[in-house]
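Note that one protein chain of the assembly has been removed; the remaining protein chains are unaltered in position.
So that you can tell them apart, the chains are marked A and B in the order they are listed, and the count of residues begins at 1 in each.
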Amino acid sequence: MNIAVCVKQTPDTAATVTVENGKVTWGDAPLVLNPWDEFAVEQALRTKEAHGGKVTAVSLGPEGAREALKQALAMGCDEAILIHDPSLAEADTLVASAVLAAALRRLESIDLAYFGRQAVDTDSGVTAAQVARRLGWPSLTLVAAVVAVDPQGRTIDVERMLEEGRQQVRAPLPAVVSVVKEIGEPRYPSFMGIRKASKAEIPIWSAADLGLSAPAPAVSWPAVLAPPRVDTQCEMITGDTPAHIAWRLVDRLLEEKVL
Amino acid sequence: MAEKVLVYIDHHQGEVVGASWEALSAAQQVAGAFSGGVTALIVGDGVRALAEQAIAHGAVDAVVRESVDLKEFRAEPYSDVVSAVLKDTGAQVFVLPTTGRTRELAAMVAIDLETGVTTEAIALEVEGEAVVATRPIYAGKLLAREVCRQRRPQIITVRTRAFPRPAPDPSRTGKIDAAAASPWPSATTVLGYRASEAGVSLTDASVIVSGGRGVSNNGRLTPPPEITDEKQQEIWRAQQGFELIRQLAATLGAAVGASRAAVDAGYIPYAHQVGQTGKVVSPDLYIACGISGAIQHLAGMRTSKTIVAINRDPEAPIFKVARFGIVGDLYDILPALTQAFREKLGK
Partner (left out) sequence: MDFRLSEEHQMVQKMVRDFAQKEVAPIIKEWDRKQEMAPHILPRMAELGILGVCLPVSDGGQGFDYLSLGLVCEELEAVDTTLRVVMSVHMGLNSMALLQWGTDEQRRRFLVPQARGEKIAAFGLTEPGVGSDVAHLTSSARRDGEDYVLNGEKTWISLATKAHHVLWFARTDPEAADPHDGISAFILETDRPGVTRGDIHGKLGVRAGSTGWIHCQDVRVPASHRLGEEGEGFRIAMSCLDNGRYTVAAGATGLIRACLEASIRYARERHAFGRPIAGFQLIQQKIAVMVQSYEAARLLYLRAGAMKNAGLRNTRETSLAKWFATEASFAAASEAIQIHGAYGYSDEYDVERYLRNARGAMIYEGTSEIHQLMQAGYALGTRTDAALRCELPAYDPVRWRG
């Protein structure tokens, strides 16, 4: 099977992010493989282990995103591709999905494209579905378990984590799958993986290589700000009966949009 | 006929998903800058009644597109139908609630119409012809203002409970443009549903209800006669208290936490311990019951967005960090809270 996994490099979730001069900064905190994408890499590797084939990790990002790809290689991916181009620096999901869809087409005969459910910086959670739409492939989002893959019959069965419970779905291949935490704990890179990763040559594809010329984003970000600080003056909730008190608290919580 | 601002009414098994009404009021906030009102868009099978509900909740009118093939939500055919409607109506703004379904829908429609999509907006403003959405980024550590200046429609999903839910007025009327849809069949088949496993992980939970030493403090409770050992009686009482905590947690879809004191006393296993030497959590809401608020515990939950403290002792340190406090007996307050939440959240 020919499996792809799309990954992004993001700041570490433990980092303190602040706004400085209108831009987001995380100080010296390291940049890492997007934690949700680690789950995607793990599932991609499991599918390869079950059915054979190879896993290619793909990332759209700056030059430094190479490190995130090396992490994916060290976990066990066979190849990695970095898509890097100055014209893609301000990419929104409209552009990113076009780029990734083009890359998946260029990779040829991909059976499955795995994504993490969202990137921990932008938190939009739409890129996987958008890539699927562009490719005309089924979109399977919020996948908590890959129940079965039939490479000959060309189907995949998954369980999706919806508000109403776990939905069981079958789709034809090729398909786009984005995964949630329940998919299973990501493995550590092995030493052998680390050796291979450090030697690996990661080719860089430009926008031109993908047949795209300066795609324009639709969304822009005029400002980034820190959330307003809430002053903790404890508001004591009182009432004549426990029921009164309880209702008052519930009302206040809903008023303050806590829940 | 339809307005330039549309709202998508999400539904599941014949029932409207309540957050759709919040999306409606969000849409109304910005509609003033366009033609004034909001059109509700409902897609499915046998969903005309939902259109009437939408008008009752404040939509000026409604567009309904139905087909027996649309009975079960599937992203691809629903997107086909929605994209066609948005194109036909020349929509300027399209607002949706945020659910697993609508995220996919909004994503795909944005591709069809080559426009931008913004998810989880918590506030909307209008600047000229553009809607500027404020949304959380970096897991809510920061906020971003996002705008889709040129392309249309601007597609925005709004975060649950960030916008008010209007009360319905059944006397309201409006036109319903209902028509049949003939979508391409989806390649995916839904095979069934399975109930989710119980139990929310402490570190992932957005709501946590926690118990401390005070949980065993109820002289009114009489342990069964076969428990004669004082320590075991105390543990039995604590377990009754934790049962009340569990019930509140279940109502809120919350995880159950505990202070070190409760764990050490044997009331609840270590896996539930929150604190410097237990788990560090950062939920949206942390309800501390019978917890004094020692620094070791605070270190584990201090970054919670909102802390509610319930304690018999008005001087307990926990009140210094809590947003809301109740001086009272958790044995009385917890059942009352569980009841109040059940009714208010419609569970």
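Definition applied: contacts are C-beta pairs under 8 Å (C-beta built on N, C-alpha and C of every residue); 3 or more make two chains touch, one makes a residue touch a chain.
Given the structure is predicted, the values throughout are model-derived calculations rather than measurements.
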Revision key, fill the gap. Given A:4, A:55 or A:74, the correct residue touching the omitted chain is A:74
Revision key, fill the gap. From B:213, B:260 or B:323, the answer for touching the chain not displayed is B:260
**Study point:** Options A:189, A:215 or A:242, residue touching the unrepresented chain
**Key:** A:189
Exercise for review: Provide the residue numbers of chain A that touch the chain removed from this figure.
Suggested key: 67, 70-71, 74, 188-192, 194-195, 197-198
Check your understanding: List the chain B residues touching the unshown chain?
Key -> 260, 276-277, 295-296, 298-299
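Assume only the chains that are shown with their structure count from here on.
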**Study point:** Length of the line joining the C-alpha centres of chain A and chain B, rounded to whole Å
**Key:** 22
Study note, to complete from the structure: Per the touch rule, the chain A residues reaching chain B in their complex are 11, 13, 17-19, 24, 92-94, 97, 120-127, 129-130, 132-134, 138-142, 157, 159-172, 181, 217-227, 230, 232, 234-237, 241-243, 245-247, 249-254, 256-259
Review point. What residues of chain B sit close enough to touch chain A in their complex?
Key: 12-13, 75-76, 79, 99-101, 103-104, 106-108, 110-112, 114-120, 132, 135-151, 161-162, 186-196, 204, 207, 252, 284-285, 305-309, 319-329, 332-333, 335-337, 339-341, 344-345
